[in-house]
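One structure, pasted below without further comment.
Right after this comes subunit A.
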Amino acid sequence: MTTRSERKSASQAPVVVYDKVRKLYGSFVALDGVSVQVNKGEVMCLIGPSGSGKSTLLRCTNALEAIDGGRVLIDGVPLPTDEREARKVRQRMGMVFQNFELFPHKNALDNVAIGPVTVLGMSETKARERAMKLLEKVGLADKAHNFPSGLSGGQQQRVAIARALAMEPEVMLFDEPTSALDPETIGEVLNVMKKLADEGMTMVVVTHEMAFARSVADWVVVFDHGKVVEQGPPRQIFEAPTAERTRDFLGHLGWHG
Partner candidate 1 sequence: MDFDFSALLDSWQYLLGGLGITLLLSLLTGIGALVLGTALGLGRVYGPAWLRIPIVFYIDTQRAIPVLVVLVWFYFAVPILTGISFHPFWAALMALTLHIAAYVAEIVRAGIESIRPGQIRAALALGMSRPQIVRKVVLPQALVRMLPAFGSILSITIKDTAIATVIAVPELMKRAETIAGQSYRPIEVFTVVMVIYFIILFPGTRLIDALYKRVAHLGRS
Partner candidate 2 sequence: MNLDWNIVWDHRAELLDGALLTVLLTVLTMVVAVPVGIVLALMRLSKSRVLAGASQAYVEFFRNLPLILVVYWAFYVMPVLLHIQFSAFTTGLVALCLNVSAYNAETFRAGINSIRKGQTEAAIAVGMSRWQAMKKVVIPQAWRRVLPVLASTWVSLFKDTSLVSVIAVGELAHVALQIRSSSFRVLEMLTAMAVIYWLMGYPQAKLVDWIQKRFEVKE
């Protein structure tokens, strides 16, 4: 298990920049001036207690939610407020949800193909070819014609990953991808994610899987109450955290380096 101590890809350009991002739900401050940078080819893990703002930040990244302060820059360009422009930006990012959110009325193959067909105007044949290749990549080529109701949780999540990849995104956003899975199936999903990381995909992952974060992440950001309490390479966060809150959080999880 190797941990990386310097910031890998520090020489690469930042793909996503969060600059003092603020987000409010009524009077509740979900994000309180978050400043983080995601470099190309990097795997960034966001960890922290529930409700600390990690998922909120992710949803602001592809404009699923609007921010109330600060900026989110994609390739140096602030997120557009116009819905049509925002849609174009969303096409460059892939998102994987905790509840998979596969479309139940389409089989696995068509779930993966629906993005290219509907959004990119690709022909169904071409889209299905691409979908098949991606299903092979996640190890589910034999389940291409199954409907979500006929797939296990882990299988559904892998199809969901393939669906996001079908749009050939620059960045993949994962919102607690394994939190709704049985322990036995968590492994199969994490393996797919690790493979993606090894291939150089830029990934932002909100997760509670600390072992995964420790071994796969290039950079870890610790959240608490809407703020970043610490960020750094996994070796720092997991072996020698500098912030009190980080130590508390990891200690709570039974993680003692």
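Inclusion criterion for the candidates: all candidates are chains of the complex that A comes from, given by their letters.
Methods note: a contact is a pair of C-beta atoms (placed from the backbone, for glycine too) under 8 Å apart; a residue touches a chain by one contact, two chains touch by 3 or more; residues count from 1.
Being a predicted model, the structure only gives us computed values, none of them experimental.
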Seminar exercise, completed: Here the complex member from 1 or 2 that touches subunit A is candidate 1
Exercise. Which positions of subunit A touch candidate 1 when the two form their complex?
Worked result: 59, 62, 64, 83-84, 87-88, 90-91, 93-95, 97, 99, 101-105, 114-115, 118-119, 147-149, 160, 163-164, 167, 173
